[in-house]
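Yeah, one chain of the complex is gone here, protein chain that is, but the others are all in their spots.
For clarity, chains are labelled A and B in written order, and residue numbers in each chain start from 1.
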Amino acid sequence: MIRAPLQFHRPHSIDEAVRLLSQCAQDGEDAKLLAGGQSLLPSMNLGLVAPAHIISLNHVTGLDAIRRDDDMLAIGAGTTHRSLAESEVVQTYCPILSETAACIGDVQVRNRGTLGGSIGHFDPAADYPPVLVLLDAAFRIVGPNGERTVAAKDIFVDYMTTSLSADEVLTEIRVPVLSPDTGTAYVKFTRVEGGFAIVGVGACLGLNSDGTCRSIRVGICGAAPVPVRLTAIEDTLKGKTVDDTFIEAVADAAYETAHDPVAELHAAADYKREMVRVFTRRAVKTASERAA
Amino acid sequence: MHTTIQLTVNNAPCEATVDTRTLLVDFLRDQLDLTGTHLGCATGNCGACTVVLDGLTVKACTVLAADVAGSAVTTIEGWTQDARQSGDLHPIQDAFVKHHALQCGFCTPGMVLSVQQLLKEKPNPTEAEIRHGIAGNLCRCTGYASIVKAVQEIARMSSE
Partner (left out) sequence: MAYIGSAVSGILDAKLVAGKGQYTADVSLPGMGYMAVVRSPYAHARILSIDTGAAQQHPGVRIVATGADIKQWSRPIPHTLNPSAFGGKTTDIYCLAIDRVHYVGTPVAAVVADTRHAATEAANLIEVEYADLPVVIDAERALEPDSPLLYPEWETNELMHVRFQGGDVERAFADADHILDDTLHLHRHTATPLEPRAALAHYDDRAERLTLWVSTQAPHPLRTTLANTLEMDENDIQVIQPQVGGAFGVKIPTYQEDPLACLLSKRTGKPVKWVEERTEHLMAGGHAREQTLKFSVACKADGTVVGLKVRIIGDVGALAAVAGWGMSYVASFVVPGPYKIPNCEVDLSIVVTNKGPWNAYRGFGKEAASFLMDRVMDRVADTVQMDRAAVRLKNFVPKDEFPYVQISGATLDSGDYAKALQDVMDKAGYQSFAEEQQRLHAQGRYIGMGVGFELTPEGGCIPDSFIGGYEGATVRVSPSGQVTVLTGVTSPGSGNETGIAQIVADALGVPLSTVRVVQGDTQACPYGLGNWSSRSLFMGGSASLYAAREVHHKVLRVAASMLKTAPEDLDCEQGRIRVKGQADREVAFNDVAEYVHKRPFDHHAFDMEPGLESTRYFRMGNIHHVPDDKGRINTYPSYPYAACVAVVEVDIETGVVTLLRYVTVHDCGTVINPLLVEGQFQGAVAQGLGGLIYEQLSYDDNGQLQTGTFMDYTLPTAVEVPSVEIHHQEVPSPFTPLGTKGAGESGVSSPFGTIVSAVENALMPFGVKIHDTPLTPQRVWRMIQAAKNGNNGGAKA
């Protein structure tokens, strides 16, 4: 049950939502955007957050469109996990995003929860951020002064903090169309089915015709308060033969990078760091099998 | 603070004034007396509050009543009414009864609605698909075996 009274707003356009956000900001009143609400509502029920205003984006039309735009996919922020998982366009051109969406929570959560909502909430255990970071996704954000685009590396700032300001709305996420021979995988480690990721690792691997690495990108959640990308090793591994040594090198790099994992009750920092290694190994291995 | 919403509940138009804090589950239970939808955790984990919102199952403890204006909500009561083919219950419910796929019955309405969603999408699910399909519905009594059995039987019957 939600304890604190709240004002509920049902804007029908992004501009209206931005106006409402700005108004609340000016008045010094705490406002939250509501999309699927799969993280927000539990937090409100527990009294962890108690916004004075709820601005629902569920009555803004067109926020859940998925379209191909040249070499990018443009995905509306209101797209549900379910739609992402089932979208043929996404399955074809950016399968890692479908795979990620399909393993979030459970059926009901995927039916209601949205891509934009997950990014806005930015739980350190969330599955999308590491994948969006590795994909170099771009985020279209609308605020009182118009629209801006933010790169993935700049949006996830700190523990549960994004670079969206209080009067901005995330409207669209753009990810690159992956070449069809790219092998991708997202694997996660949870306590029970549908639980939060202790560690989640996404990997995209492109191979040259001789089987060597054309490109590799790895994104990890659980390694740090924000998603981690293995940028350094991604360059040095280009042209290397993809074999067990290669995979181990990526896993080791992941381990080295994961020096600051958020410790949990059933996953201390050292254990989590080891799991980063294990699941990176598994993600890259699966991606390499799918690339072949 | 209150707001007035218009929506469809169990195929009937409904207009109501709700406290803006009211969860969909509490709205259904307290204001519409549809007590077949249960509240078990309020964190979106247990699934006892599962209802069908615009054709898809959701957990009604993670939805604000104010936010479903314009939507169609189906609860176990309405679904049972709609779903009857012959007799008093839907074949899914008959299979639940036959296999005693429930004990205390608290998770059951939500479980049944998740099963109908699963079978709508995958009429012939594997055991793993069944288990994943109901993973959003916790059952503390049955250990799930009888539920899996019931779903398997429905799938078998529909494929015959």
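Please note the rule applied: a contact is a pair of C-beta atoms (placed from the backbone, for glycine too) under 8 Å apart; a residue touches a chain by one contact, two chains touch by 3 or more.
Small disclaimer: the values here were computed from a predicted structure and weren't measured.
Contact with the chain not shown here comes from a single listed residue; of B:L24, B:A42 or B:L64, that residue is B:A42.
Touching the chain that is not shown, out of B:L7, B:V73, B:C107 or B:A155: B:C107 (per the contact rule at the top).
Of the candidate positions B:T3, B:T62 or B:T80, contact with the hidden chain is made by B:T80. If you put the missing chain back, the residues of chain A touching it would be 1, 3, 5, 42, 46, 106, 189, 191-196, 265-268, 271, 274-275, 278. The missing chain lies against chain B, touching residues 19, 21, 26, 29, 33, 35-43, 45-46, 48, 75-77, 80, 88-89, 93, 96-100, 102-109, 112, 130-132, 134-149.
Heads up, the rule we're going with is that only the chains that are shown with their structure count from here on.
Centre-to-centre separation between chain A and chain B, using Cα means, comes to 29 Å.
The touching residues of chain B, when paired with chain A in their complex, are 1, 3, 19-21, 23, 26, 42-44, 47, 50, 53, 56-59, 61-64, 66-67, 69-70, 114, 117-118, 131-133, 135-136. Contact residues of chain A toward chain B in the complex are 1-8, 10, 34, 37-38, 41-42, 45-46, 54, 56, 58-59, 82, 105-109, 111-112, 193-194.
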